[in-house]
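Mind looking over this structure? Questions follow.
The full complex has more chains than appear here; those shown keep their coordinates.
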Amino acid sequence: MSHNTFGHLFRVTTWGESHGAALGCVVDGCPPGIRFTRDDIQAELDRRRPGQSRFVTQRREPDEVKVLSGFVLDEDGVTMITTGTPVSMLIENVDQRSKDYGEIARQYRPGHADYAYEVKYGIRDHRGGGRSSARETAARVAAGALARKVVPGLVVRGALVAMGEKEIDRANWNWNFVGDAENPFFTPDPHSVPVFTAYLDGIRKSGSSVGALIEIVADGVPAGLGAPIYAKLDQDIASNLMSINAVKGVEIGNGFEAAKITGEQNADEMRMGNDGNPVFLSNNAGGILGGISTGQPVVARFAVKPTSSILSPRKSIDKDGRDVDVVTKGRHDPCVGIRAVPIGEAMVACAIADHYLRHRGQTGRI
Amino acid sequence: MSHNTFGHLFRVTTWGESHGAALGCVVDGCPPGIRFTRDDIQAELDRRRPGQSRFVTQRREPDEVKVLSGFVLDEDGVTMITTGTPVSMLIENVDQRSKDYGEIARQYRPGHADYAYEVKYGIRDHRGGGRSSARETAARVAAGALARKVVPGLVVRGALVAMGEKEIDRANWNWNFVGDAENPFFTPDPHSVPVFTAYLDGIRKSGSSVGALIEIVADGVPAGLGAPIYAKLDQDIASNLMSINAVKGVEIGNGFEAAKITGEQNADEMRMGNDGNPVFLSNNAGGILGGISTGQPVVARFAVKPTSSILSPRKSIDKDGRDVDVVTKGRHDPCVGIRAVPIGEAMVACAIADHYLRHRGQTGRI
């Protein structure tokens, strides 16, 4: 029972609001003996950090992580070694400017959680969305950086594959390009950069916003993770991805396409490989069958809606029940989906790390 | 930590295999004082039951539920009143014919969980898929029948909206038709019946199978259910739906469509209604904002892949690592998505019942 925790053996609890003093996470259940540096965590945070191009919010947050517990320092004075106790990480909020939000404190922004919060709790921290701010996702990214190290050989990568009406060309897929300094979009297709640039400049200048589609691929996932019924690996990946702000849909492997095709078209055939492991001749399943990983790459996609913080006035109501027109100023991302890439990676990494430990616990077969 | 349990306050644990003596569920946390009859449960099971048309498996299972605990009988001798203690329900397996499966005991059926199971556990019950059989879903439907009664005014309905390449026409949507005796597909569009009939007859006769798209709509969901971060109502609905066999994708409200549009197009505007409650001018959000219900209908869709049990031979390997061609005989559904409709309803009802109790627990505001 955990409103702010996910995972079972690799458990992540996050806390903090957009405009409080700080935010952070506690990672419980991390195996002992995992070696990492503060830079390993910071590097992932830097990928998610705001203010890096004109296409993301101009809020200036250094997002410097402090690792407060759960490790001993190795003799090099830099490498941290987990002790098996909870790893607490903290990120201070620096650039808060809460006055930006003053004028909409009493209004419910359409498409935002404002109204739902008010009904649920009877009280809310309107500044920057409070707990529902995307700043919370920094804590997930920090936890994910640790999760990546739990499963030997695991590599989790993500990419933006569509932005609004514009899609990448999968023939141009280049993982190395995703992190390129000239690539503000996490797109794997170099040819898409000018297209996305022009498109998003138009969106941004008009004070609008647009959605995106993100794909996460995990390589090196051992076969056997997950369980047949309510601990399916794909279920927990879907749950983790759906917990990201603004996500409205998740699919595994060929996903919604599977609804349209026949059993012959969908089934991934197998042959015995030279190395004694099976070779799958396709990967419609996205690396998961019956809820359990097969050793193929795990593939998930998720849809991010456009942020509702736009400059066009929208019809709404306020706390007193009066009809109002809302204009959301502030420094918002014209496409929040861009920064969702490292967040999605982190959430998939956490799901896999958790199932790795769960599988080992129940079966001892890893 | 629960491989075979879902929910937090309204908790459902299921057990049983396709070819064991029985299967069942234990519903824990049900509020006291809920009134129901065995017929309420049985009616839902009958909707899911195999053998009702030529379009679903011909396995003959009466699926008669026994309610073993957690209630006292009212004076009428029929109405059961929950006492707040666990409600255990049991369904015997009658028509097992496990010989049907004998020939594939050592083969891994492509698209099935066979290989993944073997790697995970080192042992599996190959008969009918064992635990991963769709028979397990009967237990969910029984639990869902109880969940529907937990939230006053809740109505959860589902419909098949596409089968393979064929879609319904939403202009013809008629909820009353979904349960019509002449409608073997749970389609809400009467005009779709002859189309689906011809299409699926072709699929069935060729020994093939096809996927489907299911939509679930929950009316009467109070505003305020869910939580901002890792207990989002949509997250838990997605998790529950993804746990259904063969589901490869889930979306809420406009779902993947949201990735393609702008903030202006996507935001559901609001006006104050005459009854003092807000009126939303659209429902792209699917009744959930920031993870919390708004009082609008909750809308979810999920994609069901075609069953991998098909008559066409498919390349695979066996336990000894030899290449084989697999033909899956037996009595399988040409479109497992059809029977997924009541299952999806049950899973959504359980998620809502759970969040209703969680919301009441934390806030006392219901």
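For clarity, chains are labelled A and B in written order, and residue numbers in each chain start from 1.
Rule of thumb we're sticking to: contacts are C-beta pairs under 8 Å (C-beta built on N, C-alpha and C of every residue); 3 or more make two chains touch, one makes a residue touch a chain.
Just so we're clear, the structure is a prediction, and the values are computed from it rather than from any experiment.
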Subunit number of the complete homomer, 2 shown here: 4
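The definition used in the following text is that only the chains that are shown with their structure count from here on.
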Centre-of-Cα separation between chain B and chain A, whole angstrom: 27
Chain A residues within the chain B interface of the complex: 1-6, 8-9, 14, 108, 110-113, 115-117, 119-122, 129-132, 136, 162, 164-165, 203, 208-213, 223-232, 234-236, 238-239, 242-243, 245, 248-272, 276, 278, 281, 284-286, 288-295, 303-310, 312, 314-317, 321-323, 337, 358-359, 362-363, 365
